[in-house]
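Input: one structure, supplied below.
Note that one protein chain of the assembly has been removed; the remaining protein chains are unaltered in position.
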Amino acid sequence: MRNCSIAVQRYLPHEHAEPFWQHFTVPFDESTSILDALNYIKEELDPSLSFRWSCRMAICGSCGVMVNGIPKLGCKDFLRNYLPRNYLASESTAAVSAAEIRIQPLAHFTVERDLIVDMNEFLVHLEAVKPYLITDAGADETPLEKHAQTLAQTNKQTPAQLAKYKQFANCINCGLCYSACPQFGLNPEFVGPAAIALAQRYNLDSRDQGKAARMPVLNGHNGVWSCTFVGFCSDVCPKHVDPAAAVNQGKVESAKSMLIQMFTGRG
Amino acid sequence: MSYKPELTGSWWLKHRFFMLYMLREATVLPLVFLLCSLLAGIYSLASPEQFASWQAFMARPWVLALHGLALVAALYHAFTFFQLFPRVMPIRIGARLLPPALMVAVQWAAVLAVIVLFLWLFGNSQGAI
Partner (left out) sequence: MKTHAKLPSTAKSSRWHGLHLEPIWWSLFSAGGVCFAVFVPAVVLVFAILAPLGFITLDYSQIVSWYADIWGLLFTGAVICLPAFHAAHRIRHGLHDLQIGGGLLSVVICYGAAALLSVAALYGWWQLSG
């Protein structure tokens, strides 16, 4: 097995007031992910290292870190991506420290310890856009009538109706897009890429009637209008959601919504 | 206890993607110069003498250089803008999406058509082209 140099930005608030860099040498092969490397460090080199992870298959969205300054899912990114192509094949061990991989906590979030950030800063925005199906049907009916109605009609949808929002439904709430977004970095009040993509996902769902409840959040200065289409959010998204497209489609929707409100008094 | 790294005004120098973004935003700077030149051109239409002096201004090397930059900027802006369009306004026919590459190609065809139109309108007055 080859060795690879990895630097991890540590933060241990009870020992040091400032974050610091710690350097490790980690054995690796073709299949070693960034998450594997972190687990190796924790098990073999320094058990005090803290980081989040769970599924190891890019669906739980908890292992996001900055790798060489770019937001990545630790489980979906591999050490081999950061080393010269011929490095694994070569017999020489001289190139061990040729390239050091730098791992940092997700940018634009408050860091609580090592690679652990406060995801609440993203989750409050996610909650604000009501990312779930909202129906106003059967509000005045008895629970049993309402249940019968729901069973009868809620989940019927044609492939064409599904196609409208399917891409935006792939979001796993990992927060990489918030670390990629300079507008969120400059203004933490910005609702941000994933939350707006999910708002758009439910607004486009034929079963949903909650658009009027979501639009006030998107219409605000900190809603869709804080975006300048940098587009890096879509570049780093591990599930190819294209949140930048969702936010900018949201601008068209927000403009329509405000125009309708101006003439009718309701959004 | 926690810390939060703050963004500084030079955040966009840290990554190639952000530098290209800033370059895209900066394409409007030579555009502003062009708009001022064209405004002067409109007012110079008041008399043939003023028009001639406007043409002399347009032929100065530094003005030509800035306008050359404006052309490059306009083309780079077009390159980025045309890619954004199918993402902001996707066109669906039933369940199928109109291919983004086709939408980009149509927009470049429009640029070429306008250039040909302008050359046809103004280029052949003296038979120079």
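Assorted remarks:
Labels A and B are assigned to the chains in the order they are written; within every chain, residues are numbered from 1.
The rule is short, and it goes like this: a contact is a pair of C-beta atoms (placed from the backbone, for glycine too) under 8 Å apart; a residue touches a chain by one contact, two chains touch by 3 or more.
As the structure is a computational prediction, the values presented were derived from the model and not from experiment.
The hidden chain makes contact, of the residues A:A99, A:I116 or A:A213, with A:A213. Only one of the listed residues, B:M1, B:I42 or B:I93, touches the absent chain: B:I42.
On the side of chain A, touch with the chain left out of the figure occurs at residues 130, 132-136, 139, 146, 150, 154, 182, 186, 209-210, 212-213, 216, 219-221, 225, 228, 251, 254-255, 258-259, 261-262, 264-267.
The missing chain lies against chain B, touching residues 7-9, 12, 22, 25-28, 31-32, 34-39, 41-43, 45-46, 48, 51-52, 55, 58-59, 63-64, 67-68, 70-71, 74-75, 77-78, 81-82, 107, 110-111, 114-115, 117-119, 121-123, 125-126, 128-129.
Going forward, only the chains that are shown with their structure count from here on.
Across the complex, chain A is touched by residues 1-5, 7, 11-12, 14-15, 17-18, 21, 25, 84, 87-90, 92, 94-95, 97 of chain B. Within the complex, the chain A residues that touch chain B are 11, 13-14, 18-19, 69-70, 107-112, 118, 159-160, 163-164, 182, 185-186, 228-232, 235, 242, 244-245, 248-249, 251-252.
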